[in-house]
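One protein chain is absent from this view; the other protein chains keep their places.
Our next item is chain A:
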Amino acid sequence: MKVKPVNHAKAAEVFLQDEPHLKFHDERLWDMRQKRDQQMHILPEWQELRARASEIKEHTLAHLPEYLEQFEANAKKNGIHVHWAADAGEHNRIAGEILEKHRAKSLIKSKSMVTEECDMRGYLEPRGITVTETDLGERIQQLDNQMPSHVVVPAVHKLIPDVAKVFAENYQTDPNERDPHALAEAQREAARPVILSADAGMTGGNFLVAETGTFVVCTNEGNADLSSTVTGLHIATLGIERIIPRMADLGVFVRLLSRSALGSPITQYTTHFRGPQKGGEMHVILVDNGRSQRLGMDDFWTSLKCIRCGACMNTCPVYRRSGGLSYGAVYSGPIGSILDPTFNERKYSTLPFASTMNGSCTNVCPVKINIHEQLYKWRRVLAEHHEIPFVKRELMRMAGRIMGKPVLYRAAINSTNAALGNLPRVALYNWMNPWGKNRELPPAAKQSFHSWYKENRLKKEKA
């Protein structure tokens, strides 16, 4: 049986019906975007940083085999075990084998999108390994059996009562607790004994440095540093695209990352791991899982520049008003919509359409990925591969015919403007036009720019 495409529009509709959640979600993410803007305005060199970051990443991606080999050699020299995982299955097997070798039954871990991508918990838990997410947001999502809805703030779609309910069910706290400080404290109290008695620790990572064999983890809660240092066994999982050439290049990326993500100048913890601690053991798993294929896609390879800051999600009007879970994928928002189809073209065929094409994602991207252009290009690819439903395809065909011919377009616009004023609602807000759901069309301009120009400017020029 063919896999069914994610019904993003329908899931978004459900999200839109819950006014308090929708309002908070929209405002919270927009607040993050505004804080990012404040940071940007403080730094006159912001655009230069973005340009540098983009250039460094593009250079590194074009030299990926050499830099990965350099990283591996240096990391090994420092006593790190380096593993290569071609896909999710191999990643999980490697992690499982390391844990089995140490007879580890309890794993504490910090947030990692790669382990989500590999569904590692789903692999380890049936094998008798208890996996405890230690990041607060990620833990809330684990306890609630949901995927993270945002790459940086995994539980951003939840309100305080939702967290209170999840914690009451799992930590025996008061279900009516409304003080976020008390709830955060409950997580600290619950996590500490688990951390102190765990057999192994795991983290993701933000950067690999080829020059030194270092990997870097940027976090805020302190849970990643606890997860990596307490047990003596540290496994880190990173996508192969996370690499940069030199230690000094970190300056560019660290300055951009948290400013773009949360609007803070740096994460509370920026931790550089270059080798195991005394008496400990350290493993790095380098994960491909489709990345080497993506590198060969002319229109889409630059999506590998992504540093997972989430700025494109925070600024996206569709993401803010549909929620990360509505994308039905590990990666949501604009960046998710261009990454996900590379994992499964049919299943995620609807996601590149979850965009207004306003280009805001591209404008805020710290590594200058042309996200909205890639969204557009994905639409073309999906149309060519017949992964688009009939109605959308036919409407696009019609639109293409009209927009391709100026005379037809102008005739259509003039009659549309006349029609928009007079048509009954049912003609505009029907099932053929999902844009009409939960939103009103702005009033049509009385006159098109083209006809105004003809009347005013052309006349004046002639006169």
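Simple rule for what comes next: contacts are C-beta pairs under 8 Å (C-beta built on N, C-alpha and C of every residue); 3 or more make two chains touch, one makes a residue touch a chain; residues count from 1.
Here is the rule we go by: contacts and distances are computed from a predicted model.
Undergrad: Leaving aside the chains you can see, what is the UniProt protein name of the one that's missing? Options: "FecR family protein", "LUD domain-containing protein", "Multiple sugar transport system permease protein" or "Putative hemin import ATP-binding protein HrtA".
TA: So, among "FecR family protein", "LUD domain-containing protein", "Multiple sugar transport system permease protein" or "Putative hemin import ATP-binding protein HrtA", the name matching the hidden chain's UniProt entry is "LUD domain-containing protein".
Undergrad: Can you tell me which of A:Ala88, A:Ala104, A:Met120 or A:Val254 touches the chain that was removed from the display?
TA: Candidates A:Ala88, A:Ala104, A:Met120 or A:Val254; residue touching the omitted chain: A:Val254.
Undergrad: Among A:Phe15, A:Phe71 or A:Phe273, choose the residue that contacts the chain missing from this document, as touch is defined above.
TA: For the chain that is not drawn, the touching residue is A:Phe273.
Undergrad: Which of A:Thr229, A:Asn344 or A:Ser451 touches the chain that is not shown?
TA: A:Thr229
Undergrad: Could you tell which one of A:Leu99, A:Ala155, A:Val284 or A:Val367 touches the chain left off the display?
TA: A:Ala155
Undergrad: From the list A:Val14, A:Ala62 or A:Leu458, pick the residue that touches the absent chain.
TA: Checking the options A:Val14, A:Ala62 or A:Leu458, the one contacting the hidden chain is A:Ala62.
Undergrad: Write the list of chain A residues that the hidden chain touches.
TA: Listed in rising order, the touching residues are 24, 28, 31, 43, 45, 48-49, 52, 55-56, 58-59, 61-65, 68-69, 78, 84-86, 90, 134-137, 140, 153-156, 158-160, 163, 180-181, 183-184, 187-188, 191-192, 196, 212, 214, 220-223, 225-226, 229-230, 240, 245-252, 254-255, 262, 264-279, 286, 288, 292-293, 295-296, 301.
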